[in-house]
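Structure record follows, encoded as structure tokens.
In this view, the complex is presented without one of its protein chains, the others remaining in place.
For reference, chains read A, B and C in written order, and residue numbers begin at 1 within each chain.
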């Protein structure tokens, strides 16, 4: 059984394991106040070509989302997200647990549009309703799509006009940036939103997200927030070491490219076989629509996720690839796809 | 410069690193639903000789504390802790951020007594005041002391009588259990409190705390709480693997014993030198009271923490040892202590 | 200008003012522990023919909603409401501020159906998502409709089957119970939900909601919750006095009947004039759809609320009547309606 269930099924890039092993007995200060974290932050700022941002390392995505949002909003303020957004559906109410409403808009291919944001803001006009104050997006999105540069520019302009922060969840940012049709460069990122993160967990690290705060207003006392929400790792250097590993030798980019390539190959096989797609993507998640029989056959050898039952006969499923996905496994799977009955 | 600042200055036990390396490319389910976690839980239950408990792995101590307390208490309920308690002083109000008051009692050698608990409960008599519902203790305590079995038995009996849960923060449980004068065995633990954790971070793991829930009332839906508070690690197996490493070959016990031995040697040197102690301990934290001159001399070669300035001439400082503390460094430090002027 | 904007434009029923005046210099205990509150609770239990419930008096609706929900739910649990529900739209995120997600279902005439509830529960299947634990409904609803007895019975049966509490916001319960087509009696109420309240503010009191807790599980320590959320009135007797006034001489019923009659007359006039209704109701809120010209004319003499702009020419508006609505004003308004151009 080979798993295409997610991009966190294995450990870490060998380069990262090597650095962890090598540094194991070095003594450092705790809580991220160490040489490795400092170096990793420098490397990230260099890649972004933006010195004036703050970089913080957190362990996971939900933790990062809830800490950023709880830090940015006043108690009566709300965050806007796509109805499919991770914070809306898959974080067990973490945002609400920090006191804030998630206002949802119908996603367009999983993406939030300026128009939808504008409507929400117009609908919230007085003190009997929450006040929208932030827009949360994911890039890549939860359904594998990604934002083009011009889309982000427009959305961010709208946010600024309406007095909203724009926060980009980058749990799969690597996959988005390395996607074929992507036109966003590292050095664009700090001009496209107020705060975002570079996901390590799903792109080759054991764990870790590098949060980049661009907007001055969001920087103040952020370490207090991390500590309060339980996100300040005692051996914080582990995060620094891993991001050092990711940002040397273009390991981060290579990892994402590999994942995208593997997914692309699988998607191509489904297309070749005329198996319809729930949505067409260029990142590391693909969504074929299988018949019950096709699903039965493939699930004997491969693990993948049931996404949505469409009717009695058809189910949208999700295949996810990663830096660790084996090319042989993909090739074998392609053969199995091509052998499926229509 | 050799650091005695804390017990999280280095990485992990070689046995743990080895397991992490070995398993790196295995595919598993995420979020702790994997073979390694299952095995590690089994091993822990075996060591405790108690099958009916629930074991959960979390990344860090503050996260564990806030999740347990938020899960156990109703909104108007409060937790009692020593004034020096970690949740009261060093978690940036994490407990209050989850909505609950921390009621403090004067610690007796850092420990909470039945008498003090009883007084707090008596003082909170009606709905204009919070309702005490849990007692939080640390073993070993924040100042390196530890509870004897009879102390815990009495405290727990009082808690049960008064309708309070007893929660034991075991960030340094290993050091407590391996201390010379300790009389608590692994198999006693589940009868001495309602919920506790076995600290990995400070005893040889890269990170990780194994939470053990004994009381049936506290078990329900606990994974929801972990997820909501951002503590559900995607690659949850990392926690299972590490606790497997800790609980094989008595690695956990050996690590703690080594730490205690190293601290004991240092403390003995201070005693030999007639340097007074802020408090006498048998765990991995010691608290000599140094003169300014002594502090100057030692701080040239060793990093340690200023604990409390006692007067213009004297300061209580803290030396912490760990599984990774080098015997040579301790020997050298002892020589330097013995060379100090009185 | 005569106002049909809402049912809280005036003070209180003369009978209530009289009781307040008469008792003004009596000395009582504070915080609702007084003779008047005791008597009022008795009267309410008598009317409900249910002794085993707990009755608490709170000042307002949002306060009652947030206190009940915060008390009933564990941190990761969520409440289901209609998308138009007061807690979802018009309480500035009060529920989320207490830590809980509001899951919305499309209302059917403003009402929550068993089917919709069932779907939400099915969609929330693991610890990555909140856990639905309560259904919130309003009767009368925010758009003036009301639940029939059989609808509530079915909904409550579904809730029990699925392990959900059913909470009925009765800010306008009087109007619902006195509506022409209503088939719910006072003595039915305690068998139709777990907790509900009898709205005073919108039915003749200066302020005040009488919360009735039927389900034993929801009763514990409720006064702690009220106090903590700022809802325990120092001169609590004011609430008891007012509910005494409401529950003597059928004042509560008469007040609601008058309001319904007045609204009915206005609605009849609109119907007679063939002005369409946004929704047809039998309670004290009506929703004609006016043309711009009609709106202009009526708004010169009457205040009412714009509900929803339907197109460039038409707007749904809301007229609300109350115990205090003057029959002469209604008659005059009817004349003005009948004089409108189509």
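Throughout what follows, contacts are C-beta pairs under 8 Å (C-beta built on N, C-alpha and C of every residue); 3 or more make two chains touch, one makes a residue touch a chain.
These numbers come from a predicted model, not from an experiment.
Contact with the chain not shown here comes from a single listed residue; of C:164, C:238 or C:256, that residue is C:238.
Of the candidate positions A:131, A:172 or A:257, contact with the hidden chain is made by A:131.
Although one chain is not drawn, the whole complex shows that of A:71, A:88, A:281 or A:294 it is A:71 that touches it. Set against the missing chain, the residues C:55, C:97 or C:212 yield one that touches it, C:97.
In the full complex, chain C contacts the hidden chain through residues 2-3, 5-6, 8-12, 14, 17, 20-21, 23-30, 59-64, 66-67, 91-94, 97, 201-202, 206-207, 224, 227-235, 238, 324. Although one chain is not drawn, its touching partners on chain B can still be listed: residues 75-76, 78, 89-93, 96-102, 127-130.
Touching residues on chain A toward the chain that is not drawn are 70-71, 74-76, 98-99, 127-128, 130-131, 221, 223-228, 232.
Everything below uses one rule, namely that only the chains that are shown with their structure count from here on.
Per-chain CA centroids place chain A at a distance of 34 Å from chain B.
If you average the Cα atoms of chain B and of chain C, the two centres end up 51 Å apart.
Within chain A, residues 91-93, 97 each touch two or more of the remaining chains.
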